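Apart from one protein chain that is not included, each protein chain of the complex appears where it belongs.
Coming up: chain A.
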Amino acid sequence: FPWFGLDIGGTLVKLVYFEPKDITAEEEEEEVENLKSIRKYLTSNVAYGATGIRDVHPYPPSSRDSAGSEGIFLALIRNPSDPCVLLEYSPFLPFFPPQIGDLQLCKLDELDCLIKGVLYIDSVGFNGHSECYYFENPTDAERCQKLPFNLENPYPLLLVNIGSGVSILAVYSKDNYKRVTGTSLGGGTFFGLCCLLTGCSTFEEALEMASQGDSTKVDKLVRDIYGGDYERFGLPGWAVASSFGNMMSKEKRESVSKEDLAKATLITITNNIGSIARMCALNE
């Protein structure tokens, strides 16, 4: 049983811990002392150290691991991502002391794990309802609806993994996939630019600000240039012509709020990811 899954990304470290329910007293006896203390540490806390937190919505109340044992997944995320810092840093320190011989780091292929993970969390065995969703009428705020999407026959699919940067994978079957492309404009860019532009310090803070801002004060829209729609190319007036384009003007720079800037950053990055993903889907 590997009970821990650890993913060290560019910005965040993600840890999943499997808490078996059906563990027998005998099995519990076999555990080494360290493991017991780790388990106790993980299950009795929701915050770890300065920035580690436990996912407030625990993964499905009851799941089975790959061996069929029933248990609970606990997901943790934490900052910062530098693995060296991480290893020296409480509270993960007890996980990897080199003297513990029976606890090994088993390195797995990143993309394999990614695809397995996507398929797993959407599987019925996970929590019984669909993890995948989409928005209907995304351009119409009134009619926009979040709807589940059935992943029963998923292939071929394009997997856009947005971490600090973005990787785009074309998946043809469970084990036939390739990395199509990627972009450096990802979560790290959003967060990095927000820190510089607004002085925020957490990702959540950046997202919160973005949700309150108005990006049209920051961006130059098609109608700002053409006075309306640009009919010849079928571009609606509300489309963004130039991200941050209004910020060329001094007066406008002085009149925008931090929230507006955060929102514009989010819109810029997400539009760009959407655009690249769409082109990849068409090309593949």
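Throughout what follows, a contact is a pair of C-beta atoms (placed from the backbone, for glycine too) under 8 Å apart; a residue touches a chain by one contact, two chains touch by 3 or more; residues count from 1.
Convention: contacts and distances are computed from a predicted model.
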TODO: Tell me the UniProt name of the left-out chain, picking from "1-aminocyclopropane-1-carboxylate synthase", "Acyl carrier protein", "Ribosome biogenesis protein WDR12 homolog" or "4'-phosphopantetheine phosphatase".
DONE: "4'-phosphopantetheine phosphatase"
TODO: Determine which one of A:115, A:240 or A:266 touches the chain that has been left out.
DONE: A:240
- [ ] Extract the touching residues of chain A with respect to the undisplayed chain.
- [x] 9-11, 81, 83, 109-111, 163-165, 167, 179, 181-189, 191-193, 195-197, 199-201, 203, 218-220, 225-227, 232-233, 235, 239-253, 261, 268, 271-272, 275-276, 279-280, 282-283
